[in-house]
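Heads up, one of the protein chains got dropped from this complex, but the rest are sitting where they should.
Labels run A, B and C following the written order; every chain starts at residue 1.
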Amino acid sequence: MLTLDFHPAGRHFLQIPGPSPVPDRILRAMSYPTIDHRGPEFGALGLQVLAGIKKIFKTVQPVVIYPASGTGAWEAALTNTLSPGDTVLMYETGHFATLWKKMAEALGLKPEFLGLPGTEGWRQGVQADRIEQRLRQDREHQIKAVCVVHNETSTGVTSDIAAVRRAIDAAGHPALLIVDTISGLASADYRHDEWGVDVTVSGSQKGLMLPPGISFNAVSQKAIAAGKNARLPKAFWDWTDIIEMNQAGYWPYTPNTNLLYGLSEALDMILGEGLEQVFLRHQRLASACRAAVRAWGLEIQCADPALYSPVLTGVMTPPGFDADAIRKTIYENFNMSLGTGLGKMKGGMFRIGHLGEANDLTLMATLAGCEMGLKLAGVPLAGSGVVAAMENLAAQKSKPVLKAA
Amino acid sequence: MLTLDFHPAGRHFLQIPGPSPVPDRILRAMSYPTIDHRGPEFGALGLQVLAGIKKIFKTVQPVVIYPASGTGAWEAALTNTLSPGDTVLMYETGHFATLWKKMAEALGLKPEFLGLPGTEGWRQGVQADRIEQRLRQDREHQIKAVCVVHNETSTGVTSDIAAVRRAIDAAGHPALLIVDTISGLASADYRHDEWGVDVTVSGSQKGLMLPPGISFNAVSQKAIAAGKNARLPKAFWDWTDIIEMNQAGYWPYTPNTNLLYGLSEALDMILGEGLEQVFLRHQRLASACRAAVRAWGLEIQCADPALYSPVLTGVMTPPGFDADAIRKTIYENFNMSLGTGLGKMKGGMFRIGHLGEANDLTLMATLAGCEMGLKLAGVPLAGSGVVAAMENLAAQKSKPVLKAA
Amino acid sequence: MLTLDFHPAGRHFLQIPGPSPVPDRILRAMSYPTIDHRGPEFGALGLQVLAGIKKIFKTVQPVVIYPASGTGAWEAALTNTLSPGDTVLMYETGHFATLWKKMAEALGLKPEFLGLPGTEGWRQGVQADRIEQRLRQDREHQIKAVCVVHNETSTGVTSDIAAVRRAIDAAGHPALLIVDTISGLASADYRHDEWGVDVTVSGSQKGLMLPPGISFNAVSQKAIAAGKNARLPKAFWDWTDIIEMNQAGYWPYTPNTNLLYGLSEALDMILGEGLEQVFLRHQRLASACRAAVRAWGLEIQCADPALYSPVLTGVMTPPGFDADAIRKTIYENFNMSLGTGLGKMKGGMFRIGHLGEANDLTLMATLAGCEMGLKLAGVPLAGSGVVAAMENLAAQKSKPVLKAA
Partner (left out) sequence: MLTLDFHPAGRHFLQIPGPSPVPDRILRAMSYPTIDHRGPEFGALGLQVLAGIKKIFKTVQPVVIYPASGTGAWEAALTNTLSPGDTVLMYETGHFATLWKKMAEALGLKPEFLGLPGTEGWRQGVQADRIEQRLRQDREHQIKAVCVVHNETSTGVTSDIAAVRRAIDAAGHPALLIVDTISGLASADYRHDEWGVDVTVSGSQKGLMLPPGISFNAVSQKAIAAGKNARLPKAFWDWTDIIEMNQAGYWPYTPNTNLLYGLSEALDMILGEGLEQVFLRHQRLASACRAAVRAWGLEIQCADPALYSPVLTGVMTPPGFDADAIRKTIYENFNMSLGTGLGKMKGGMFRIGHLGEANDLTLMATLAGCEMGLKLAGVPLAGSGVVAAMENLAAQKSKPVLKAA
C-alpha cells in the first residue's frame, strides 16, 4: 500500500497555484458511490451541475464539461472551431500561453505569437492595442481566432479580457475570441457573455477546488456556428453531441461521475458563499500576500499593479539564489509546496497560491513558511512579510466573516 | 444540496456492465488530499501505478494513462499511430465496435467494417479467418491497422484476440493490431505482449473498479515506431512526451491525481487477490448467471459458448416484451440498475454486469432481482434461475474463499 | 497498517442483528471534521439531533444521549432511578435479559427473574399476566421497577410493551417501567409516551444504522422524580446535568461528536423515508425471511407468531448439526456474517439480521447465502427458501418503492 505521507506530522500546505487544496466537503461528496450514467439520478445530477456552472462562467450559453483534465479543454476549443492551416493570433503572457501555442502548432494551426521580447512580457498582461493593430493589418481576415490567457498561472498576471474584446471590435475583425481562464475561474471575476468571449476554457483543479479531471468549454453561438465549418479532426472533443445530450442531463460517452459529485458540492459552496464574496476574499488575501513580498524586499513578478492576480503571487528571488532550492528548503522543513518558476523564469521565481479554499489563517501559515524558509535559505529579507500581511489584513477588515444566517 | 437517493432504503445494486460498483476501499483511497503533481510524493505514486498497471495488461511495454475517460483512449490509439485517409480494418461485434468505427470516420480515417449482416454478428465474436482473408487481398498494404473489440460490452461476447494475431501473421501483413478491452481488462484474461497487440485501449470503470475518468493505451515498440510517421493531428493524446516523463513518475500536464490514488488501491486489491484468481472468480459468477438465464428459459445473447463473456451476460427478452420496460420495473421495485440493449438490440435484450467487486452473494441478489422483476413484468419463466445459479455455484465450489494468510 | 479484508473480493454481508451495516451516507457524515464541543456549530448540531431522536422514540420527554455503547445505557437506567438493595422485577426473554439481570446484581440491586423453565421462555415474549400477578402480591411495593426487553436480540421475539404497562396499571403498582429496545428502536414500532414507559434504553448500532458508541435513555417525568431519591452512586451516567445542558444543545462532558454527525444523517434518512414506512419495510423483509425458513423445513426460534421480530429471525438447526459450524461454513464460503446462538441456545440456532439498511435484494443475497451454506454443511432442506421468499415478496408487492418526489 502506497504511503504518501513523507512528512512526519501535521497537515501539508499545498500552496501551489493549482491543484489547489480540495476541501473535505468536496472529497466527501466525491466518495458517493458511482451511479448508472444512463439512469434517472444521473440526469438530475447532470442538469444541476450544468445549470450551476453557467453561473460561474456568467453565461447563459452552453458550458461543455469534458471528462478530461484542462489541457484537453485547450484542444477542444481549437478543434471545435478551426481548420487545418488556420492562422490564430496568440499572445505570450507566460509559460501556459507558450504551451498553448505549441499545442496549436501540433494540431496543424498557424499561430502568430505576439508579445514582448525575453521575459518582459512575462511580467505584463495582454496588450490589447497590439492585438487591435495586428487585426487591422489582417484585411483578408486570415486570422480566425485570437487566443489569450486570462490569468497566467506562471506569472500571476490577470489580463483585461474586456479590453481584448474591445480591440477586436475596434478593428472590425470577425476572429473568434478564445480565452483560457483555467486558473482564473471562480477566483477572479470572469464574464463570458458580457465580455463577448466565444470559447472560454477552464478546469476543475483551481478556483473550483476540485481534483483535476474535468474541464470546460463555455461557448458562444458564434463559436457553435464556426464549428460547423471547422475541419480539424475531432471526436472525443466534438461538442455537438455533448450539447445535444446535455439538454436532458446526460453525455454521449461515460462522464467522470464522481468529479461531477464534487462539482455539485463545489457549486453549493461557492454560490452559498456568494460568487462576488469569493472574489473579494481572493483579492483580500492577494493584497496581504503582496504586502508580505514587499516587506521582504522582494519583487513581485507582475509589474503592472492593475493586473495583479487574485489567484497567485509570483515572487522573484534575488540574484545568486536558486528559487527551486528555496522551495525545496521550504518543502522539507515546513511541509509546504510552492509553485516553481516555469519556462523562461525557471529558477528565478516561485509562486504562492492563495486560491480556492483559502482564508486569512491559511495565508498567514503560508507566509510564515515562506519567511522562515527564505531565512533558512540565507535570503536577506528587508523585514517581516508576516507582520506586513497582518497589518494589511487588519486594514481591510471591516466586519466579521460569519455567513449570514 | 443534491440528493441522489431516489430509493427509500438500502443499497443500490449497480449491475450494469460498467461503471461497476466502486469498492469503498477505493472510494476512501480517492479521498486522500490532492497533492502537488510536481512534488516527490507524486513521483512515487506515479512510478507505483505505472509499474502495477503493466502487470494487469501483462506487458513490459509502456502503458500510457490518460486523465480522460475511455472514449478518449480510443481516439489516442488512432491518432498516435495513423495518418489522415489511412484505411483501417474494423470488425462489427456490436455497438461499441460500431461507435469506434464512427470515431475513425470522424477523425478522417477510412474504416472498412467487416461483419455479419443484421444482428447476426452481434451474437458472435471476431471471425479471424475473415480478417486473414481480407488482409491477404490487400497486397499493397493499404490497411494500416486492424481494430477489434476484445470484450464487446453491448453483447457479452469475448473475442479471441490471439486468433486475430495469428490471422494477421498468417497473411504476412504489417498492419498494426489495435484492441479495445475497455470492459475486459482485469476481468477477462488479457495478454498484451503474448498476443502481439500493438495498442490496447482500456478504461478505469470496469474491471479496475474505479469511477470513470482515466483510460489507457498499452503500446508496442512497433506502435511507437509507427507513431513517428503518424500525421493525424494530436496534442493531448500524444503519447511521446507522456512516455518520456513517465520514466520519473510524472506527466507533462496535470494528471487526474485522485483517480491515481484509486488506481493504486485497485492494483493492491487485484494483485492481492491474484490476477488469475480474479479471472476465475469472474468465470464462476458468469457461469452461474448463464445457468440462471437458461433456467428462466431465456436466450443468452452470445451464441458461441466458447466466447461467453466473464464480465456481463446479455439476456434476450421474448417477443412482445420491451426489455427497457422490464429494466424500469426492476429499477423501481428492486433498486437495481441493469444495462440497456444498445444500438441494433435496443429493446430486445438487457445486460447483467457481474464484474469487478462481485461475489456469489451480490450475484444472487442480482439474479433474484431479475427473477422477481421479470415475473412482475409478466414475462413467463420456465423455472427459477436463482435455484439454478445456486446449484451451479455449488457444483463449482471446492474450497473456502478466504485469502491465504 | 491493518488489513481487515479477509475475503478476496466483493462486499461482505453483515447480517448479524447488530451492529447492522452502516450506510455509506452515514460513514461520510461521520468523517466531517471534529468541532469544538463548546462552540456555536455544536449547539446547533446538538439541538437538531435531540429534537430528531425524540421522534424516533415517539416521546416529548427528554432523551439522554450517552457517549458510550448500549450496555452503558442499561446501567444508566438503573443507577439514575434506583437505590442499593432495591428489588426489581425482570423477565427472562433470552440472553440479553439475562445479562441485564446480572448487571442489576452487580450494581447491588435485587432482581427477581420471572420466566419459563429451561429454554421455553426463550421462544416466547414477556407474559404480562405473570407480571401483574407478581405485582399484586407485592402489597408493600418493594418492587421499584419492572424491567423488560422489547426486542430480544438473542431470540427474535418482540414483546408487547403496552400489555406490560396495562399489567402494572391493573395491579395498581407504582413500579417504574424500564424497557430495553436496544435492537428494536427504529425497526419495530415503539411508543415511549403512549405506552407509559419510564425509561427506555437504546443504542446506535441497530435500527439507527450507526456504528456502536452512543446510547440512549428516554425518560419520563416519573423517572426523573424517582431519580431524586435514587441512591446508587453515579456520575458519568447521571442524567440531571445532561438534561439541563441539553436545553442549549450541549453536554456537561465531551460528547461523541462524530457519532452525532452520523445520528444527524441517520435521522434524515429515517424521517425522510418515513418512520412508519421503515417499520413496514422491516415487516416485509422479516415475513419473507420467515417464509424461507419454513420452506427449508427449519424451525423459527420465536414460537409465537404474534411476536415475530421485524429485526431478526432466529433459525433453529436440526439435531446433530452445530449451528456455529454452519455459520463458519457460510462465513468462509460466502463472505457473510450471521449471528451466533447465545447463552442457552449456543450451537442450536443462528440469527439472521434484516434490519436497518436492508432491502429486498440484500435479503435475497442473505437467504441465498444461508441456503447454499446450509446445503454445503450437509443440512437436509425441505425446499428452497429463496424461492419461497421471492414468492412472499411478490405477494406483498403492491407498488414501486421509489420515494415520493
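Throughout what follows, contacts are C-beta pairs under 8 Å (C-beta built on N, C-alpha and C of every residue); 3 or more make two chains touch, one makes a residue touch a chain.
No experiment lies behind these values; they were computed from the predicted model shown.
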The one residue from A:163, A:245 or A:372 touching the chain left out of view is A:372
Listed in rising order, the subunit B residues that touch the chain left out are 1, 24, 28, 31-33
Touch rule applied to subunit A and the missing chain gives residues 5-11, 13, 21, 23-25, 27, 269, 272-274, 277-278, 281, 332-336, 357-362, 364-366, 368-369, 371-372, 375-376, 384, 386-387, 390, 393-394, 397, 400-403
Note that subunit C touches the absent chain at residues 1-2, 4, 6, 12, 14, 16, 18-19, 21-22, 27-28, 30-41, 44-45, 48, 66-72, 74-75, 79, 84, 102-103, 106-108, 203, 205, 211-213, 232-236, 238, 253-259, 261, 264-265, 268, 331, 337, 340
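The rule we apply is simple: only the chains that are shown with their structure count from here on.
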With centres defined as CA means, the chain nearest the overall centre is B
Rounded to the nearest Å, the gap separating the Cα centres of subunit A and subunit B is 35
For the pair subunit A and subunit C, the C-alpha centroid-to-centroid distance in angstrom is 54
Whole-angstrom distance, CA centroid of subunit B to CA centroid of subunit C, is 45
So subunit C residues touching two or more other chains come to 24
